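Just one protein chain is left out here, and the rest sit where they should.
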Amino acid sequence: MKGKDLRKDLKERKIIKVPVKHEIDGTHNRPENLEKAYRELQEALGEEWVSNDINITVAYARDQSVVPMNHPHIVALPGSTEDVAAIMEIANRYLIDVTPYGTGLNTLGMTIPPYGGILCDLRRMDRILEIDAENMYCTIGPGVTFAQLQTETLKRGLRLINPSTSANASVVSNIMMGNISTLANKYGVGLDHIIGYKIVLPDGRIMVCGPQAYGADNAHLPGPGPDVRAFIRGSLGTMGIITEMTIRLYPEPNHLKLTVPVSNTEKWEQIAPALKAISQRNIVIENAYFQNTYMGIFLAETNAESSMLIPMFPRHYVVPVTGGYTPEEAEAKCKVCEEDILAVAPDFEFMDWEVVEQLSAGRILGVDKFTKFFRESVRVQRVKGSFFVGFGLDHLEYLPEINQEMMRAMTSQVGTDDNVISADLIATYFQPYDMGRLGFIEFDIFIDQSNPEDSLRTISGTLAAMAASFRKGSGICFGIWPLVEGAGPLHDLIGLIFPQAGTYVDTYRTMKMIYDPNNVCLRRFEYDTLRAKKAAL
Amino acid sequence: MERGLTRKREKLTDYRDDYWVCGKCKMCQSINVQKFVSARFSANCPCGTRYRFESYYAAGMMEIARAITNLEFEPTEKTAEIIYSCNLCGLCQEMCFPLKGLHTTRIIQLMREKAVEEGWGPLPAHASVLESTTERDNPFGLERGFKGRAVRDLEVKDLTRERAENLLFVGCAYAAPGQGERLGALVRALRSVGLDFGVLGDAEPCCRSFNLALGDRDGFEENALENIALFHSTGASRIVTACPHCLQVLRDEYSRAMDLEVVHATEVLAEALERGDLEVRGDRKLKGAYHDPCFLGRWCEIYEAPRRLLSAVPGLELLEFERSLENSWCCGAGGGVKSGRPELSSWTADERLEEANAVGAEVVITACPHCTQQFEERGRLPVYDIYQVLV
Partner (left out) sequence: MRRVDEDLREVVGAEVVSTDPGILSVYFREPPPRLDLILAKPRDSLELADVAAWAYRNEIPLYTHRRGYLSPEVASSGGVLVDLTGIDRIVRIDEDNLLAFVEYGVTFERLKGELDRRGLRILMPAAATSSSVVRTFLDRDVILANGATRPYQFTTFHAILADGRLWMSGTDQYTPDGHSEFREDLGPMYSNFFHASEDIFGMPYAMKAWIYRRWEERRVTTYAFSEAAPAVEAARLASRHDQVFECVVADRRYLSVLLAKSPDEADALAEGLPPWSVIFGFENHPRLVEIWDRQTGEMVKGLGGERQGSDLASLMREKFEWPWYLSERAHYRGAVETVEYYTFAGKAAPLFEAVAAELKGYELGRVAIPSYYGAAFYCETDVYHPPGDPDLPEAWFRAYREALDRGAHVGRPRGEVARLVYSRLDPENLRMIRNLKRVLDPKGLLNPGQLMEGV
């Protein structure tokens, strides 16, 4: 049967399927309202920047997460704060859900519209509005990526945090949510980088936060008074859409020095002390523990090359990068780091970059390339485009145990012994925070998404690993709540188990109801919108 | 006609593992992040950057491929408009394949083949191009005979009658009226290095690169086997192409059915330069940026030869675009976009010319007649074909 006939045949048998999930309560995203909203959006933004064509909506329906595919009804590309405000205003008027979308890069399905509605793709707002090199800040739109901004700041002797994500991730989105970075030990995480921002609230009003909120210079400190800018960190887009953000930049030293302590023995008890030693002294810029899997990712150009390299490298790494105004200073800091590490972790030795270059048969550059990847624009995603993450937060001394527990939970789900998952496919990363006071553990499982069996096993393994981490007492972080809210009954359970969290969650939900009485902004919650409107009065 | 000229014909569904696993990691939406020079010139995909909807980027086109093969919706005019907005410049695949292993550009090509087969592609504006290749064996609507006229006064061997080691495949673009100076420069350069070569004149067929780009594989293959027979009949041991598009077709598409080495003229000249056989003259100071044609660079991986040649030109300060080599931005002419989506095509060229300005170039130099013409038409900077600069 020819293609055309086959299609006709299938159509007649009604198996053409458009996977748009229909509204549950029948008030939001009604077809007649969508039509009106579409016309008004076209008027507000220009016809060119609004579409409800299925060829356009389909591209926003899926990502690498396990969240089921779902189309938005309309995709809008605002070009300004006013455009975003117009979108929110129209959405509220016609009760249409709005899903914010930065550059659309995430591993958790957060930009897949739960019930359709308007998808607000912010990539047109990709301008770097200002870089103040002397006073170390910049103002950017939500479509600006890390690689773009890093490139411009480095030219001015400054840098921004490098995230453990793709270099093409939106800076604004990342700072609002994950923002795991190898600089977190020294410079902080998330909110620590934000000076202020302009946001369109769910009801379409525009709010300015930070010193700019009353016309002051962007002098870095929070305020005035209560730290209002904090309400966006971890909100995952449920509390509005940021249209401009002023973030902190950090000095880039004239000279850098990298030393890589490595160990191939399973001496977990030495890793936390080694990390603490260098983190607490506060002379390193980047600082992390990771495993050889990442060496493959950083150094190789292809998956195959990466898989080949990984077994050649020792398993454990602590990676401090020191910097100095002079080479002498960078060198001296490096030496102190080495001494500090050896004092508490005598089984470590220091990697010889000449050997690395030999290992890679000269094809892979050594320290310079590694440093560039590690410091500026890490590309963590590989192997058919996906990976799953288990994560937790705890004091550094607990992380090895949490890791072991996660590994055990994972392997008991996907196999019967620890060798089932090769080093090529699983890797752990400890990121010290706040000068060694605690750390973030990331447990990455790289999967082949084209293999459904592999995917399913990995998903259940990841869930088991997360549960294990939580059982060991670790914290979760970066605005997990809106996700958990999406998971329904989990919310009530947590409120019962942790009453203090219950107070927090009630506060969040009430604030959400006040600011989004129509429940249109990244609709992950179900609440009584009539009650919400009353709360908002 | 025998099908499967070079290999078993591929179907879009052969790549289902690719388009189903695309995780929207966005690597297809910028040049290699390690090579960024500025934020301004970091985008890689002309149609994605112009229209900004995800569907115009490779990641979105993967979703369209997935959805139409999964019978989620019927392809429409919009589907065609989107997939024919792609220049097939190959930069998305250049970014994606090494790490993610997806053949994004190939999938877009196969979507076009599916479109032609099912009748929803190409775009109406492409009809005249396809008609011209069918009727007159060139994509420009030129009457037959123009190829003969183009080489008539160049005193090169006619390989329909004479023998030479090398067949210079001129291509429709270099043979078109108005390109005489450039073709003449190439011939002089080749002659100056002592190359034994000849041409086919009016007997030279069209490589049908356009048909291939538009998804008309039947049209592309129509005369391919006869063409190969013709090339073999000349007795030449090697084909030297002037145009990168011809090079890609002859080298990659014809290779399994043809026992002839295919090289680009810049490769021949660069080798001669290495040997000391090519004397390059230049009499004026010039700052020129070399634009990597997509089909010469990414498709055929020829980056160094043109640069070696241009570096040898006295007085020429060779500049690099911020996006160069594997990361080069397309001129906007390829993939049928110039005829199908002229506004996008012009915008793409303007972007490149703005980049030329940004790096301080006084002229743009390239090694593809389509790129040359595309930039010339914008009229913002003088444009040179590489052969002109050499001679």
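Think of it as A and B in the order they're written, each chain with its own count starting at 1.
Please note the rule applied: contacts are C-beta pairs under 8 Å (C-beta built on N, C-alpha and C of every residue); 3 or more make two chains touch, one makes a residue touch a chain.
Just so you know, these numbers come straight off a predicted model, no measurement behind them.
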### Query
Which chains here would be touched by the one that got left out?
A
### Message
Given that one chain is not shown, which residue among A:S181, A:S235 or A:N403 touches it?
### Response
A:S235
### Summary
Missing-chain contact among A:V67, A:L154 or A:V336 belongs to A:V336
#### Entry: Option from A:L129, A:A219 or A:V355 whose C-beta touches the chain left out
A:A219
### Summary
Absent-chain interface residues of subunit A come out as 134-137, 188-192, 201, 205-209, 211, 213-217, 219-236, 238-239, 248-251, 253, 276, 280-283, 323-326, 328-329, 332-333, 335-336, 393-398, 433-438, 473-482, 484, 494, 497-501, 503-505, 507-508, 510-511, 514-515
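We take it that only the chains that are shown with their structure count from here on.
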### Query
In whole angstrom, what separates the CA-based centres of subunit A and subunit B?
38
### Message
Show me the residue ranges of subunit B that touch subunit A in the complex, using the header's touch definition.
### Response
17, 20-27, 29-30, 33-34, 36-39, 42, 51-55, 57, 59-60, 63-64, 67, 70-74, 76, 78-79, 82, 98-102, 114, 117-119
### Query
How about subunit A: which of its residues touch subunit B in the complex?
3-4, 7, 10-11, 15-19, 48-49, 51, 53-56, 58-64, 75, 77, 103-105, 107, 121, 123-124, 128, 144-145, 147-152, 166-169, 301-303, 372-373, 376-377, 379, 381-382, 384-386, 448-450
